[in-house]
Structure formats: C-alpha cells, structure tokens
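All protein chains but one are shown in place.
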Amino acid sequence: MNAAALQMATKGAIRIQNVDKIYDPAGAAVQAVSDCTLDIRAGEICMIVGPSGCGKTTLLNAIAGFHDISGGAIYLDGEMLCGPDRPKAEPGPDRVVVFQNGALFPWKTNLENVAFGPVMQGKLSWSAAAEKARGMMADAGLTGVEHNYPGEISSGMRRRVEIVRALMNDPKVLLLDEPFRALDSLTKSVMHEALLEIYYRNKVTIFFITHDLEEAIFLGHRVAIMTTRPCRPKKILEVDIPHPRNYSVLTSPRFRALMEETVSAVHEEAVKAFEAGEKEM
Amino acid sequence: MSAVAETLVRRPPKRGESFFKNQVVRAIISIAVFIAFWELASRLNWPWVGQAPAPSKVLDAWLPLLNDQGYWYSWYQSSRRVLSGFIAAMIIGIPLGLAMATSRVFHDITFPVFEILRPVPPLAWVPAAIIFWPTQELSIGFVIFLGAIYTIVLNVVGGARSIDVRYFQAARSMGSSSWDIFRRIILPGVLPSIIVGCEVGIGITWNVVVAAEMISGGGGAIQSSAGGGLGFFIWNSYIGFSYPLIVVGMISIGIAGWISSAVIRRLGLLVTPWLRVR
Amino acid sequence: MSAPSLVATELRARIRPGELRVANVSKSYGDAQLRTDVVKDCSFTLERSKLTVMIGPSGCGKSTLIRLLAGFEKPDSGTITLNDAPVSGPARERLVLFQESALFPWMSTWDNILYGPRARGEMNREARGMAEFLLNKVGLKDFRKKYPMQLSGGMQRRAELARAMINNPAVMILDEPFRGLDAMTKELMWEYYSRLFEETRRTNFFVTTDIDEAIFLADRLLIMSNIPCHVRAVLEIDLPRPRTLIAMVENDRANEIKMQALSLLHEEAMKSFSRGSKAAADFVEAYSKRVTRA
Partner (left out) sequence: MYRLGRWLTSPTPYLMLLGFALFFGAWYLLSEVFKVWRFASLPGPHQVLVEWFNPNPVYGMSLYTPQYYMHVWMSVRRVLYAFVISTALGVPFGLFLGWSRNFRDFTFPVFEMLRPIPVLAWVPLAIVMFKGDESPVIFLTTLASFYATALNTMLGVRSIDEAYPRAAACLGASKWQVFRHIIIPGALPFIFTGLQISVGVAWFSLVAAEMVSGEYGLGYLINASYVNVQYPVIIIGMISVGIVGYASSALVRLAGDYLMQWRVRELALGGGR
C-alpha cells in the first residue's frame, strides 16, 4: 500500500485533539488520558503501543462511544464524534470494536453472528445478509464453520469470525483492542497474515492497541508509543517498509533497526510500570 | 498541570441535578410510594391488597408492644430455636460436607442417600418429627436443623470440589502432610462457600421456624401451646382477629431474619480478609 | 537478621543442582478400547546446572510429562531418576511453577513464601532470613502483607519463584509460566528469569510453545514430537550469557536456530494435522505461510 493508495482511501481519518479523561471511582480522581493529540490518516494502520494499564483502552472506548471524555474533542472525517458540548459519542457501525477477549455471541451460530449487523440495522433481509456473510467468511478461510457455535471452533478462527462480522458493515474504522493477546505465538502469526489480507481488500482504517512490539512494527504504517498513565503519545514512528508485507520483513535490517528504536523507547516506560507494580487497569 | 485544573472545573457539578440520580434518595422515594399506595388501598378497601391492615394501623399496634415483655419474649423464643437448630446444622453439616469432599468412598456411600432425602421439604417432616422426638422443642429444632443442613452440606462439598488441584499439588510438593493440607488448604479454600451456605441456610431456618411455630399454635400437628415465638405470635393474632398484629409479626420476623443474615455476612468478611481486599 | 549478602552466599552454597534422567517413559489414559497413549517411550536428561527448555505443539502431552517428573502421576513403564535415585512422589527436590498462579489466595505474600519451611516444621530464624532475602530479590519488599489478588501478573510470578526457591529444589520445573502475561511484561520476565538462573545455576526445566522464549532462555532445547510425545531432536543453544532482549534481536545465530527449530516443529504439526487436531491446524497454516514467503 504505497503512499498514493493511501491518498485514494478517503474515509476513516480520526483526529484526537487534546483529549482528557478522568475517572473518579469513589472520589479518587484518576487521570487516565491527559491532553492527548493524535492524527490517524484515512486508510492507515495506526498501532498504539504502551505499558499495561496506561489508558490505551480508555482512548479506544472514547472513540467507540462507550464512555465520555472529560476534555478535548474527537473527529471522524472532520465530523465531531464527541467534544465539549457532547462528551459521549454514539456507538455506530462506522467504528466497530474487536474486543480483547472476544465478543462473539455464544448463543448464535457463526453465520448468525456475522450477519447480525446488517440485519439489525434493517439494511439487508436475513437471507441476503446470510448470503453476503457466507461469501465474506469464505474469503477469510472460514467455510464449513458457518453453523457451528463460537464455542466449538479454535480461538484463531473465532478471531477471524469476529473481524469478518465487523467488516460486514463496511465500517470506516476498525478499533482493535489487543485482539491477538490470548493466542499462542504461532496462531498469532496466522492472524497477522489474515488481518493484512483483509486490510488490503477492504481499505479500512485500523486503530490497533497492542503490547507486542514485533506485531506493532510488522502490521503498522505508524506506531504511536504512549507514556505510562496518564497516557499521551510520547513518540510516533513511521514504519517505512512498503506494503504488502510478509514474513521475510521480520529478518530485514530495516525491521530490526525499527525494533531496536521501539524497544528502547518503550523500555523506560515499561520498567517504570514494572517497578511501580502497576496492576492492569 | 493547568490542563488538569481546567478540566476539573468543567466537570458537571456533583450536587445539583444528580441529586435525584442518587441511589439512596430513590430508595426512600420508592419505599414511601409503596407505603402510601398500601395505605390508600387499605383505606379505600380495594380487593386483595386493600384487605391488609393499613400501615398507620400497623404502627399504632406496634408502638405499645415495644415495651411489652411478651413481644420481646417471642423474639427470644424464635431466635433461640433458630440458633440452636442452625448451630446444630453447622456442627454436623460442615464436617459431613468436608468428609464427603475429601473421601471418595464416604461420598459414594452417603451422598446418594442425602440426595434422595433432599427433595422432601423440611416441613413435611413435622409430623414424623413430633412422633419421633420426645419433646416439642426437639421436634421444632430437628425440623429447623433439616432446613439448614442441606444448604450447608451442598455448599461445603461444592466449595471443596472447586479448590484448584494445583494448590494441593503445590502444597504436597513442598512437603505438607495431609493434615497440614486439610488445615491450610482445604479449610481456607472452603471457607467462602461455608459462609454462603450459612447465609442461605439461616434464611431457610427463619422460614421453617415460623411455619413450625404456626403449626404448633394453629391446632395442627403440634397440640400444646408450648409454642411461643414470633410464628405463634402471628398465628395467635390471626385467631384473635387483630390483623394489624399479624403484619407487626411479619415485619418483626423480616427484621430478625435480615439481622441474622447481615451478622453472618459481617462474620464472613471478618474471617476471609483476602476476599475483602478485592 | 544476618546481612543480606551473607544470606546470599549461604543460599548459593546450599544449592545442590540435580540431574534428572528420564528413560523410555510411557504413559496412557483411558481404558480398553479408548486407550490413548500420551507419552510413548520418551527419554531425555536434564543436565546439572543447565536450563533445558522443552518446546512442542500445544496438546502434545508436555503437561503430562511435567506431572510425571513432579511425581503427581506414575509412568506406566520406564524410569525417572534424580541423581540416580528413583522418583516416587511429589517432593521438595522437584518443584513446579504452573501456567496459572498457584499462590494461595488466602495467604499474604510473606506467608506464601514461608509455606514450605512451615509445612516441614523448619520454621526458624534462618528460614525467616532467607524469606526476607528472597522477598527483596524478587522486588516485592513492600508487598509483603499484600494478598495475591492485589499483585499484578508479573509480580505473582516473581512471588511464586521466591516461594519455590526457599525450598532449595534440586530441579525447578516451569510449565509455560509467562503465558498469561502481556508481551512487554513477558519479555521483561525473560530477562529477569535468565539473570536469576545465571546467578543460582540451579537445574531448570522450562516448557513453552513460544519459540522466541525457548531460544532466549535455553542452554539445551528439546523439540518434542506430537502426541504421543517423545523427544524428536535436541539443539544446543550456544548463545553467550548473560542474554538481553536487544542482543537477541540482531543475533544471527539465534535466528538460524529459530528457523531450524521451526522446520522440525512443522513436520510434527503436519502429522497431527492429518489426524485433525484443531490447534495443529492453526499451527500448520501459520507455518506454511511463513516458510513459503521467507
């Protein structure tokens, strides 16, 4: 995906402007996000990296509209999602979240899960949605598990069903909250490949939170390294390795140089969190 | 840090419009509405709810009782019965549950018998208990004991079963004797379930003591008026047509039951500090 | 209370790293027609003062092997000996760190660490001094009174390491101990754990499914076949110690070993893939994409 193709993708640009978020559980005001400004270009994979419990998920929840922000504003393609007069954004199919521990509805078959979005919005009839869902699941290598329940397929396959379910609504942005954290390292590499293939086909902006530095550099156009709590971008790394990328990238000298740069940048933050015994927020 | 100060100001004021969102205020409102509705229904003599004596009448009946010896004596009677039956159920139930959980053979012998007796409601035992036990008190005590024993044993067995096998393996690797494992792994591991069992158990015993006392007062299986206690107090008020006292008795038992559960919950938290620090 | 350094030298002096030998051990479960062999005549040696890592596809019987070594189960055939003495049941010589924390939730960190000495009736000033030293060593000095629920994932693991070390085991067995941690804490734990190993030089047996973790930590790498599991290959990891994350990233020898191990693991996964195991399917797909593109 060279720079030209990036311009071509018009939708899904997120502008985060001096956003603050203060939780106050039982009065002890906790500052999760402080004066965070970040611009994510349309059609870009932006990786958000930082120590555990530093407020990354809070940022994602604010964009998705799960809770409000205490200050600043967030725009999607220029249109305000949430700001001073409207602290809480409305969740919608233009910004779909893929959750860390998965949120496939266990009581619906995989096909019913994938077709859920359009049917709920009344865009497609059940049969039309099922047809489109079967097609998209086939593209993601999920033929044959349509009528199983999520509990019956491997965790790698569950992840893919969830991503396909998100894409069924042609969202402008995919918000991923450490989606591959629970997978063992080799299944993770399957998911990287699958995600890239889906990305090349759908040109959707991806806001991806992770702890895994190798994953961040391998997938991302840009990597935003966040400070410990309260989180704000400490350094933004341009990953100038051309797309489409594959595993040979992992051993290339450019990748190692970027890896070194990220590890040292993140290391101080991680050790601070490690010493302070930060319990995961 | 000016950014933080500035944002604090903009946050919506705490007191102002969120007053009605505050949970306690809403609870007071809802209870007040309920009482008002009950008062109105009773005044206008509506069917069903209307037939129950109005809260005002209940209050008038209750106030003089507060310094009436007999009233507090019935509290004492009922609580004594509940406590004796309940403590007996704990003394027998907890070891029985632990034995079932630890020894497979003992479990396979006793648990099936336990399971076929469980569906029989405790109060169905009242006549049989009266025939068997020599005195009135023992019969009621036995039925209360039955009410609590099932819940306690089931919770103990369930609790012991849910202790992760890794804890046993780790303890044994570090050289624990089986008595040591029982004392320092099984007991603390089962404690939270014992407390849950007791909380539920005490609720059931109050149910049982009321019925047993009513049956004893109500000319049913238990003849003599050795009853006493809040159940008997309610039944007596019913026979004496003083309906407001029925409601007084009901609310008194409700309070007594609530206090005993709260006491057990408090004791439970005392005994399990690691759960408190969530 | 003796000065920490005194305790450190005293602790190190008492370490007796053991040599554990596994000779054609087999183990199967189920009866009659549904008998499944989980371990089939598996032999290997955990050399003294070496960190041996065992890697194999998930579901290949590694945990069963760990239960046999720890003495929680008996092998059907073959022998397991520690310093030539046969292993009978669980004992302090062979302590296990499980995948999920086995810290007792109802005990404070301090009581957890002192569980072993107290259970064996060896509760004395020396044991308390040792516990004090270890508590500082794992950086939990001011978390002494806390319950496990109040510690983060990484801190629970370190507390468990301290609880094991105070019993001075001849062999430490770890079953994917860092799997639950997030990637960053995990890498910090790799560095921390290998520094700890280099200091104590106790025989360690580390089981994992993560190839990077295996190569970072191991002196010897056992690559296991799929179920029924036996040792498929042994790779000597001659990378210099002490090892750091940054050094490992650009070390060519490390990448070379990684590719070698991956190809062996791939063959094993293909076998079980044909037998339809879910986990193996994911592995084969991942691996085939990686190799064809590399």
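Remarks
Going in written order, the chains are labelled A, B and C, and every chain counts its residues from 1.
The criterion applied here is as follows: contacts are C-beta pairs under 8 Å (C-beta built on N, C-alpha and C of every residue); 3 or more make two chains touch, one makes a residue touch a chain.
This is a predicted model, so every value here is computed, not measured.
Contact with the undisplayed chain is limited, among A:Ala29, A:Met120, A:Ala138 or A:Ile236, to A:Met120. When the missing chain is restored to the complex, the residue among A:Val96, A:Ala133, A:Cys231 or A:Val266 that touches it is A:Val96. Even with one chain removed from view, chain B keeps its contact list with that chain: residues 23, 26-27, 29-31, 34, 48-49, 51-52, 105, 108-113, 116-117, 119-128, 130-134, 203, 206-207, 210-211, 214-215, 218, 220-221, 230-231, 234-235, 237-238, 243, 246-247, 249-251, 253-255, 257-258, 261. Residue-level contact of chain A with the missing chain is found at 64-66, 91-93, 95-97, 99, 101-103, 105-108, 116-117, 120-121, 149-152, 155, 158, 165-166, 169.
Keep this in mind: only the chains that are shown with their structure count from here on.
Averaged C-alpha coordinates give centres for chain A and chain B that are 48 Å from one another. Taking the mean of the C-alpha atoms as each chain's centre, chain A and chain C sit 33 Å apart. Counting partners per residue, chain B has no residue that reaches two or more other chains.
Counting partner chains per residue, chain A shows two or more touched chains at no residue at all.
By the touch criterion stated above, chain C contacts chain B in their complex at residues 70-72, 89-92, 94-96, 98, 100, 102, 104-107, 115-116, 119-120, 146-150, 163, 167.
Residues of chain B touching chain C in their complex: 164, 166-167, 169-177, 180, 184-185, 188-189, 191, 272-274, 277-278.
Contacts from chain A toward chain C in the complex involve residues 51-52, 141, 153-154, 156-157, 178, 181, 184-190, 193, 210-213, 215, 246-248, 251, 256, 259-260, 263-264, 266, 270-271, 274-275, 277-280.
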